[in-house]
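All protein chains of the complex are present and in place, except for one that has been dropped.
When the chains are written out, they are named A, B and C in that same order, and each has its own residue count from 1.
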Amino acid sequence: MLLDSIPKALAPLNLEKVDPGDYSKTGCHLEVAATPAQMPAVAEALLQEGCFLESLTAVDTSKAAFTLVYHFANFSELCRTVVHASLAKDTEAPTISHVYPGANWYEREVYDLFGIKFAGHPNLKRLLLPEDATIHPLRKEFPAEAEVKAEAPK
Amino acid sequence: MDIPEALSDFSFVLVYLLAAGLFAMGPIIIAYLIAPKSFGATRDAVYECGMPAIGSAWIQVAVIYYLFALLFLAFDVDVLFLFPVLLAYGKGYVWRDFVEITIFIGILSLVIVYAWCRGVFSWKRKQVHP
Amino acid sequence: MITSGIEEKTFVLNLGPQHPSTHGVLRVLLEMDGEYIASAEPVIGYGHRAHEHMAENRNYHQFLPNMGRVDYLHALAFNHGYCMAVEKLIGVTVPERAEFIRVITNELNRITSHLLWFGAYLMDLGAFTPFLYCFDDREHILDLLDRITGSRLTYCFYRFGGVPVDLDEDFIFGCRAFIKRLRSRWVDYHNLVTKNVIFIHRAKGVGIFSKEQCLLYGITGPSLRGSGIPYDIRKSEPYSAYPLFDFKIPTGANGDIFDRYLVRLEEMEQSCRIIEQALDKLPNGPIMAEKVPKRIKPAAGEVYQAVETARGEFGIYIVSQGDIKPYRIKLRVPSFANLSLMVESFKDNLVADVVAILGSIDVVIPEIDR
Partner (left out) sequence: MEAKTGAPLIHLGLLEEALNLARANSLWPMTFGLACCAIEMMAAGAARFDLDRFGAGVFRPSPRQSDLMIVAGTISKKMAPAVVRLYEQMPAPKWVIAMGNCAISGGPFYYENQYAIVPGADLIIPVDVYVPGCPPRPEGLIEGILKLEEKITKRGRLRKFRDVAR
């Protein structure tokens, strides 16, 4: 059963929190809290368990920190683990694209929309916005940051 | 001074060339006169799916395209020889003309048979299996 | 062999934003030597419409129409995912008849999406007739769905807590007639395409996705089931009324284009079976939950809800901080992960195969760019 083999696999990393979540309320079976530095190790452990990276995103939680949210699920067994890693602003998070190549684009998108840099990413460029864009739109202070008038591009 | 007999025939050729030239250039000239003009910065640029083309197309192309060009050339010249046959076809012995043309085209199509056997036409897929 | 310093040069080609075979505004930078692809780099973002930024300054009701415009081919699945996620947040249970209506309309929409893929994909490979066949079938479904939802493509039909309009007799009769008609068309589709030699040569053994690649890139949907992994959210994480129906999950053997094609055709048949069973067992009762709060103000918390769309698993992750506006909504769209595998699977293929592989994973570009 994944529900107990994943905590066993994550135990040696002594993460902040690894406990079962309430599936009917949050849709996740396992909730894990980790620091961004431990993320490659967590990803490695979950890959050994046969889980795939469902989604990787960031939330601009407070003035001082982002929260990187990773979701992992499994093809053969229903067990979704969500990993929260809070990251202080203007610090770099390590990439997990060497473990999950699928994360390459997710990380580029998070960099594009939030401005979070991922150390060790093969080609960290903007994914959705034009290359010469200077804004990071999903940050909470975005509209004030750059006065964006929706007019034709000059 | 009268034009010698031999030379006057050439006037027909001249008229023929002039008519052919007009026939070809006519639509272009008419279109230039009556069609509206479109102007814009990138009007004459290469159309490549709405993006500026990257790099130039004049590069070292794979040699297999050269073989295709040769094959086309062989059959292009072959058609050239068929024109005179067209005029003389069926006047005298119909069967003789037919056999001669099939032999002529048969020998030329040996090129294709040879190319087919050497695998010029099969695009081998480099099978990539991780 | 005299090389005289001519080094092997590659030619960069834009399979650009305006191209009939990219199903939208996707641009693939192909670096080619001769007919073979040296490297391919998809460039996306030409269809980026800022759905997630819009979510943060709209309340929950206002964001519902956006869901139909993220993936407009299977809009009802996106409505379904969003409504179920919000219902989980505010703790509303949907009555059974509403669940059945949701499943019926959802499966009808899945069939329209697969039919459109079938027509558009074969037009990429050069066959124009299947496009006309499948659009003819598709119009029948659109008539049915137009009757009760009011729109043909970008549906906004589900509400939090149920469905606003009930099915009537004509719809049920029309649905049964449509399924009978569609089943008689399979023979044409198989004769027209599956037994077509050109299609077989272009599809068999091309664009093979291995199981490891699918795991590493997070591929879901028919593209994954073509490689033999029977992962379908309707079965592996049952939601709504799907546990009450029995249907098969078709999988392919070796994950090439031909298998993905067969999986989608078979899935249309399974959807017909689901609709029939749902119509037979349609319970009567209310179609809307009793007490649905007028102003949706969920408690602080987050929810992740996964739903099976025609292209794969659509997961919606809502973070709410007790405000009437969601704090953050992340749309996990299937084509985003499916397309990221393209960089690896295009290499060393012929240019013609690039178009075939790209079409076989059925991408919808505004869904990728969100």
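By definition in this document, a contact is a pair of C-beta atoms (placed from the backbone, for glycine too) under 8 Å apart; a residue touches a chain by one contact, two chains touch by 3 or more.
Quantities reported herein were computed from a predicted structural model and do not represent experimental measurements.
Enquirer: As a test of the contact rule: which chains in view would the missing one touch?
Expert: A, B, C
Enquirer: Touching the left-out chain: which of B:L33, B:V63 or B:C117?
Expert: Of the listed residues, the one touching the omitted chain is B:L33.
Enquirer: Touching the missing chain, which residues of chain B?
Expert: 32-43, 45, 47, 49-52
Enquirer: Which residues does chain A use to touch the chain missing from this display?
Expert: 128-130, 135, 137, 142-143, 148, 150-153
Enquirer: List the residues of chain C that touch the chain left out of this view.
Expert: Residues 16-20, 24-25, 45-50, 53-54, 57, 65-66, 69, 72-73, 116, 120, 131-132, 135-136, 138-139, 142, 152-154, 365-366, 369 of chain C touch the chain that is not shown.
In this section, only the chains that are shown with their structure count from here on.
Enquirer: What whole-number Å value describes the gap between the mean CA coordinates of chain A and chain C?
Expert: Chain A and chain C have C-alpha centres separated by 24 Å.
Enquirer: Just the number, please: Cα centre separation of chain B and chain C in whole Å.
Expert: Computed value for the inter-centroid distance: 47 Å.
Enquirer: Going through chain A residue by residue, note those that touch at least 2 other chains and give them in order.
Expert: Within chain A, no residue touches at least two other chains.
Enquirer: At least two other chains touched by the same residue of chain C: list those residues.
Expert: Correct list: 344.
Enquirer: Touching residues of chain C toward chain A in the complex: what are they?
Expert: Interface residues on chain C, with respect to chain A: 44-45, 48, 50, 52-53, 56, 85, 88, 214-218, 224, 229, 231, 236-237, 301-306, 313, 315, 317, 319, 327-328, 330, 332, 336-337, 340-341, 344, 369-370.
Enquirer: Residue numbers of chain A touching chain C in their complex, please.
Expert: Answer in residue numbers: 24-28, 50, 52-55, 57, 59-60, 69, 71, 73, 75-76, 78, 80, 82, 100-102, 104-105, 113, 126-130, 137-138, 142.
Enquirer: For chain C, which residues are in contact with chain B within the complex?
Expert: 6, 8-19, 27, 29, 33-36, 205-206, 208, 210, 212-213, 344, 347-350, 353
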